[in-house]
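A single protein chain has been omitted from the complex, and every remaining protein chain is retained in its original position.
Labels A, B and C are assigned to the chains in the order they are written; within every chain, residues are numbered from 1.
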Amino acid sequence: MNVSVLFFGQITDITHCSHTVLTDIADTDQLDERLHAAYPMLKQIKYVVTVDRKIIRENVVLLDNTEVALLPPFSGG
Amino acid sequence: MNVSVLFFGQITDITHCSHTVLTDIADTDQLDERLHAAYPMLKQIKYVVTVDRKIIRENVVLLDNTEVALLPPFSGG
Amino acid sequence: MQQIFCEGAISPVFIAEVIQKYSSDPTIGAYNIFIGQIRADTINQQIVSSIEYTAYKEMAIEKMHAIRSDIFTKYPMIEIEVHHSIGDVAAGEICLFVLVASAHRKAAMEACNEVVERVKSELPIWGKECFAEEGYQWKKNH
Partner (left out) sequence: MQQIFCEGAISPVFIAEVIQKYSSDPTIGAYNIFIGQIRADTINQQIVSSIEYTAYKEMAIEKMHAIRSDIFTKYPMIEIEVHHSIGDVAAGEICLFVLVASAHRKAAMEACNEVVERVKSELPIWGKECFAEEGYQWKKNH
């Protein structure tokens, strides 16, 4: 099972990449854990998580080929 | 003593001119009287009077070469 | 004193030139622009084909000067431009162009709104709505 994870804005300063693919992730809580283990600095950043481009507020089960993204506060305009 | 009187907007439909010069007018009350005598339809129109381009609300004494104007409600834009 | 009257319709190209003029000012963060265009309204089954504008120009320019001063006192403004047509403007053409430039968005929006409001209610300008067939009526602002 593959889950694409996209990184944006100041989060890319921590991840040093804009995109990664994780395997065998059951849900977004587990995804957060795995990312925090890989990038401890993420704990200090405010961000929201999207699943297939919708912002989620609770744990969501991830299916194959789901697109997840970590979005720091927006600053367009 | 000469007083220029300017007419604008729908008032020109009554006066059929944009400008007249009146002589021997003491003040704006007297001016109103003279204009109402010349153009009775003016009584049916809402307008403000300016003296040297300032809107007046009370009777004002007119001096030589004063510029008076009759302004119906504005409709720019 | 700034000239505010343009003979006939205001062109989009002129609007672009005004924006271009300020584009090199790196203290500007926000422009708010209002554009008024002649609508082909139907009034008593007659279609408005153009508006003919006349004005008490000297008074309008003096009054516009006072409005500018008020707005600069009230808001942190960088620039205000007001252009209004005189003479005939056909339906679908532009008759009013107000540009307000400021460092920040909120001031630009509020000031622009207030300038447009005051231009319409305080400048001695009159519009004569000419019908496509024949006749006219004097425009009323609400």
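Quick notes
FYI, a contact is a pair of C-beta atoms (placed from the backbone, for glycine too) under 8 Å apart; a residue touches a chain by one contact, two chains touch by 3 or more.
Just so it is clear, the structure is predicted and the values come from calculations on it, not from any experiment.
In the full assembly, the chain not pictured is in contact with A, C, by the touch criterion defined above.
Although one chain is not drawn, the whole complex shows that of C:Thr54, C:Asn113 or C:Gln137 it is C:Asn113 that touches it.
As for the chain not pictured, it touches subunit A at residues 6, 8-10, 50, 53, 69, 71-77. Along subunit C, the points of touch with the absent chain fall at residues 12-13, 15-17, 19-20, 23-40, 91-94, 103, 105, 108-109, 112-113, 116.
Basically, only the chains that are shown with their structure count from here on.
Averaged C-alpha coordinates give centres for subunit A and subunit C that are 49 Å from one another.
With each centre defined as the average position of its C-alpha atoms, the distance from subunit A to subunit B rounds to 74 Å.
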